[in-house]
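Structure incoming, see below.
With one protein chain withheld, the remaining protein chains of the complex are depicted in position.
And now, subunit A:
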Amino acid sequence: MLTAEDKKLIQQTWGKLGGAEEEIGAEALWRMFHSYPPTKTYFPHFDLSQGSDQIRGHGKKVVAALGNAIKNLDNLSQALSELSNLHAYNLRVDPPCFSLQFLSQCLQVVLATRLGKEYSPEVHSAVDKFMSAVASVLAEKYR
């Protein structure tokens, strides 16, 4: 799915985030809760107010997982195996095709606001494909 060029663009783009990963994760989650209120149903145990420690903590976790996936683009299945189990058996987030799509959109919006013109059509395409591949792997064990 991901071409060599896609992989290069993804790694380059991630490299431009300069340590802001935690903020980016938190912002992506916050935007997701704001734009797609039904996604909040997976976090009834969280303080979902803006800037909450739990959103920051969870955003950091999500972005770390994505960062790890980006270091292992040639073996996403294995890199995300634990998370795949978690999402399928414990969390049971609505089949990734739906809910993770919202996170993907919001993450892309955050990246676009920060990178501006650098979020070119080619980068947009590569990141979209990457998020799609991540969702696919996470969905592998659903049934």
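Some notes on this structure:
The rule we apply is simple: a contact is a pair of C-beta atoms (placed from the backbone, for glycine too) under 8 Å apart; a residue touches a chain by one contact, two chains touch by 3 or more; residues count from 1.
The criterion applied here is as follows: contacts and distances are computed from a predicted model.
Entry comment: the absent subunit's protein name, as recorded by UniProt, is "Hemoglobin subunit beta", drawn from "Sperm-associated antigen 6", "Proteasome assembly chaperone 2", "Elongator complex protein 4" or "Hemoglobin subunit beta". The chain not shown here is touched by just one of A:2, A:65, A:115 or A:139, and that residue is A:115. When the full complex is taken into account, the listed residue touching the unshown chain is A:105, out of A:52, A:81, A:105 or A:136. Even with one chain removed from view, subunit A keeps its contact list with that chain: residues 27, 30-31, 34-36, 105-106, 108-110, 112-117, 119, 121-122, 124-125, 128.
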